[in-house]
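Yeah, one chain of the complex is gone here, protein chain that is, but the others are all in their spots.
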Amino acid sequence: MLTLTCPCCGVTAEETELTYGHEAHLKRFGPGSTDAEFEDYLFNRKNPKGVHFERWRHSYGCGKWFLAARSTVTLEVYGTYSAQTTEPPAELIAKIKEKCPGWEGWQ
Amino acid sequence: MPEAVSALKGVSHTGFATVAEAGLTGMIQIRADLASPRLAAVLAERGLAVPEQRKVVTGGGRRLAWMSPDELLLFCSYDEAPVLAGDLTAEMGGEHALIVNVSDMRAVFTITGAKRDEVLMKLCPVDFATLPEMELRRTRAAQTGVALWRSGPEEITLICFRSVAGYMMGLLETASRKGGEIF
Amino acid sequence: MSTRLSKGGRLIDRSKPLSFRFNGAPMRGFAGDSLAAALLANGQVLLGRSFKYHRPRGLIASGAEEPNALVNLGRNARVEPDQRVTTTELFDGLEAASQNHWPSLDFDIGAINNTFGKLFPAGFYYKTFMFPQIAWKYLFEPVIRRAAGLGTAAKEADPDRYEQAYAYCDVLVAGGGVAGLAAALAEAKAGKRVIVMEQTPFWGGRAPVDGGTIEGLAPAEWIDRTLDLLATYPNVQLMTRTMVAGLHNHGYAICYERVADHTPGDGRPRHRLWRVRAGVTVAATGAIERPLAFAGNDVPGVMLASAVRDYIVNWAVSPGDRVVIVTNNDDAYRTALAVLDAGLTVEAVVDARERAGGDLPQLVRARGVRVMEGRGIAGVMGHKAVTHVQVCSQAGEGGVTETLECDCVAMSGGWSPVVHIFSHVGGKLLWDEAGAMFRPDATRAPTGPDGSVLARAVGAANGHLTLDAIAAEAGLSAEVEPEAPLAPVWVMPAGAGQALRFKAFLDYQNDVKVSDVELAAREGYTSVEHTKRYTTLGMASDQGKLSNINGLAILSDSLGQPIPTTGTTTFRPPYTPISFGAMAGEARGDLFQPMRRTAMQDWHEAKGYHWEPVGFWRRPYCYPRGAESHRDAVNREITNARTNVGLLDASTLGKILVKGPDAGKFLDMMYTNMMSTLPVGKCRYGLMCNENGFLSDDGVVVRLSDDSWLCHTTSGGADRIHAHMEDWLQCEWWDWKVYTANLTEQYAQIAVVGPKARKLLEKLGGMDVSKEALPFMTWAEGTLAGFPVRVYRISFSGELSYEIAVPANMGAALWEALNTAGEEFGAMPYGTEALHVMRAEKGFIMIGDETDGTVIPQDLGLNWAISKKKADYLGKRAQERSFMVSPDRWRLVGLETLDGSVLPDGVYAVAEGNNANGQRNTQGRVTSSYYSPTLKKGIAMGLVLHGPERMGEILDFPADKGAVIKARIVDPCFYDKEGEKADA
């Protein structure tokens, strides 16, 4: 039963108060994109065994979406941050690099 | 105007704590930029300030609760809500905001007594020991969403959607049954 | 013969006698007894039969690790199978029955399996019963199933109630012995919020039985003082009868409080499941003594040495008058002392070690007890109770040197720390060579959400097996007799041959012997998990608490590798079984799931409606009158709505307010249609697709004002669609100025449907509902009979129709008013089935019927609702993929059987031939099918290959029992094609 701290309302909520939203920072491809781009956007996933950037909604709380970096192996949550961004905050990246030497990066 | 009735018509139960449906309550949902000076002015007009994160403030006989970074919930009398919602909308001028009367979509409960926390400890994943006075916590009770806050001495107020009022009362009644005291 | 001693018993209260029954026989015990102690006190040594061989079995242990003594507890609806007698508190009127035998515990036919035991080694099922194939189903498996299981479940529903509770703390201490209480006190002093849970009703763990002093006090005294001290800390919560059952991800501990197991029927919840979020969980869970693997180590009367002294000291129960102790360590000598102190006889201590020269053996020798060094047990005599043991050289092959008469054997193979809590979320263990045990490796502890340590072990659970070590770890002083090192003994005697190994049990309940583990190793099932699964070692209801380490050691020995190379199996929650009732908590019956009720639900119930679940709602399916069938009721409701006026509770429809300068642009992305151009005051039917192109919801969108739209969704879709909108607004287009509000529950909504709908509303009065003032697909605000309402001229039935939204708290009153005022017009309520049939008569699609998650709007002939002008909308790109634009997609048509019958719902239209996998080719399927009381015949819709281009063609639908139904492709609109009625 995971806990994550919602950056929008400050509540540390448990998984039952949250809704999982899968991989974060996907770039939307709409009309005009190639089949390959669209397939990548909609289906193909990093699914890393390690640090995963993902979306969560505090659905039983403030209702806001936020993003999290979490290990799919240790389940450690390196940080949560605003959903209104296209890339993870630099300090979070630095923190993960420090904790996980050899980490391949978020992209 | 025809009479309005709340979902459970004010029913109550007393076990090791008293759980009651509080009846009709006016509620106005305000979605806006909470840093907006105009919003602050409109609220100040009524003796209210924009609450801090998760806080409930009072003023002018009304309560105002922080719901999310762009949402407040104003508690007022049921009868004044439609007009008040209209007034607030008008006073915001052209500023982007959504202010709407939602007095009918929720049910309000009070849980009172020395052991009130024990009732909700059975239902909500909330650390009641550290929940301050007048802080609104949005969470779930068993399988439905709620918001609750310490509304007075030995009293917690809880709101949920109207359609699940019966379920909510079932939960509260069961959880407060005598013999089920935790401590 | 076991019996109650005349004095002693630190846990029992002799002033409170209790009576109970075992297999119908009346017995007596005292308050404070465990059922195990009380049974022994009544001379009941034989308590059950093993799973496979039906061997007679008695108690091995005194606590949660007991594998044998499981009973059916209680009567009738309160029967609980497989209840462990060692963890069952005695109460007055308790009834227990032994399990897994027929016809009786004493004489069990199943014991024939024992006679032919050699035929049934580990894995024998896999090698036999293969021929003929059919025999497994009809012959072998039924026989095996008859022998399955242990206890018998109740036949009736459970009358008790259960609940759950959340708790939060910095430190959760599992175990209320010396180590746990000391840890709790230290944390309490540091200002931490502490919860201490003890699984038994008693504090103190083993120390009061095992002796020594802590801080100069007798253990029991130290424990009382510490508890008193802890009670003064407001930041400490002490709980007995509560077991930390499992530690889960992110420090979520599931704990099992047995509130009223010992006071059944007193109205309290039977169990309370605690969900504790702890910063750190401290496993102060002690250690479990290991049996020794010698032939006949399962004969009733052979017990763990610690259990023997527990029964004597805690409950004043003598497991036997003449005790032989067999050990590989000094600790078991404490049992000898306890036996002697109780005035009973120790026949001998059989010590497998070459030398037993420590303080404890000396103390025992000093009391005249013979200590036999370098000896082991070659065999146990007696069938349902021990009569003799045969002594041999531990180093040899089992040649009997002496036979000792006895009625109890107390064995000790050393101790294993209880590492479960530490291990549940990934804590790793290390092998302690000196103690011959696995203990927690603090450098590889489980970690939590912030990467910090989630669990640690203290005391015996951390491998500190003596009181002084436990105390030292906690920073306390203690004195206790020093112990000489143990000598690991995995098989007794060391050179035991096949015949002895075949009778040396490792897993008692599952009848797994030393020979079975060796067989597994020989056959290549060399991973510890393979061995476990192949032999079923450790898979019984005690989950291998006694057998795991012994089994591992024997496997390692067979493979010629060190024990840590073999490794352990995974420790899985729960520590001991917990009731499903507690897991379900309060969620049963009416509280099973939330039930959503509309403002009019009381009315529907009072009218005796037939309902159907729609999400968490319970919607009226129809309102049968008297003995009317549901079918007839539906037909009546339809006909009435088409000729008079029908009333539908449409409150469950989703209503989402979307407002802001960018709301129009946003809705143009959400819907396939153009919504930004919808004029204020108008309504428009809209379609929503997911990004994968598939149709996911539909409903009428209303332009309320320049910057506000109200979006209606399906009943099941309100929350989902609102969440979908917020997702895109928050995560993709966060700079768009749009707010949404889910107003679904703010309004009760009533559809007033039928040719007389306008008349009914006019009778209520208050606003102009004329065709001119309120034309089709427009809306107006006003009052009706004094109710503040918003009225939409929309129609899902094809009739003249008004949907009226009213504040939910007035919904019941308006519904009542409409029904009353409508009497003169023949107004009747109608349910969801009439709604479905009427929409089908009109050829309107229904989300969930015509769509199933694989259908795009283009399939349904809804191209008119897909804007060609828009550069983008959700799903547009997906709909450009090759399979989506294929002309060979199945598309919506109407279907009419040639004979007017109703096509079965879901039936397929066949095409010629078979596909490459030999399946019949198909060319279409029925998506909706009803009897139309309006047209007096069956009508259907379906998706058909090239359907709209094949009007008039006849398709074959193979239906039930070989019948083939022929149906013609027709236009899906069966009623009022011109739409005059709705527009009236």
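For reference, chains read A, B and C in written order, and residue numbers begin at 1 within each chain.
Assume a residue touches a chain if its C-beta (ideal position, glycine included) is under 8 Å from a C-beta of that chain, and two chains touch if they have at least 3 such contacts.
In the analysis below, contacts and distances are computed from a predicted model.
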Not-shown chain resolves in UniProt (candidates "Monovalent cation/H(+) antiporter subunit G", "Peptide/nickel transport system substrate-binding protein", "Sarcosine oxidase subunit beta" or "MrpF/PhaF family protein") to "Sarcosine oxidase subunit beta"
Contact list for the unshown chain, restricted to visible chains = A, C
Which residue of C:I112, C:M130 or C:A190 touches the chain not shown here | C:M130
By the document's definition of touch, the residue of C:M381, C:M583 or C:M767 touching the omitted chain is C:M583
Thinking of the whole complex, not just what is shown, which of C:G93, C:G191, C:G853 or C:G900 touches the missing chain?
-> C:G853
Where the unshown chain meets chain C, residue by residue | 51, 78-82, 118-119, 121, 124-131, 133, 136-137, 141, 144-146, 148-158, 160, 162, 246, 248-249, 252, 254, 275, 425-426, 498-499, 501-502, 515, 519, 522-527, 529-530, 533-534, 536, 539-541, 543, 570, 572-574, 577-581, 583-585, 587-590, 592-593, 595, 612-614, 621, 692-693, 848-849, 852-854, 878, 881-884, 904-908, 910, 915-920, 922, 925, 958-959
Residues belonging to chain A that touch the chain removed from view | 1-2, 15-16, 20, 22-23, 35-36, 38-40, 42-49, 52, 54, 70, 72-73, 75
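Convention: only the chains that are shown with their structure count from here on.
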For chain A paired with chain B, centre-to-centre distance based on mean C-alpha positions, whole Å | 31
Note: chain C sits from chain A at a C-alpha centroid distance in Å of 28
Multi-partner residues of chain A (at least 2 other chains) = 14, 59, 63-64
Sites on chain C at which at least two other chains make contact | 275, 277
So in the complex, which bits of chain B are touching chain C?
-> 1-7, 24, 29, 31-32, 70, 78, 82, 96-98, 100-106, 121-122, 124-127, 129-130, 142-144, 161-167, 170-171, 174-175, 178-180, 182-183
Could you pull out which chain C residues touch chain B in their complex?
-> 161, 163-168, 193, 237, 266-269, 272, 275, 277, 585-587, 590-591, 593-599, 616-617, 657, 659-661, 737, 739-741, 743-747, 785-788, 807-810, 812-814, 817
Show which residues of chain A lie in contact with chain B when the two form their complex.
-> 8-11, 13-14, 16-17, 59-64
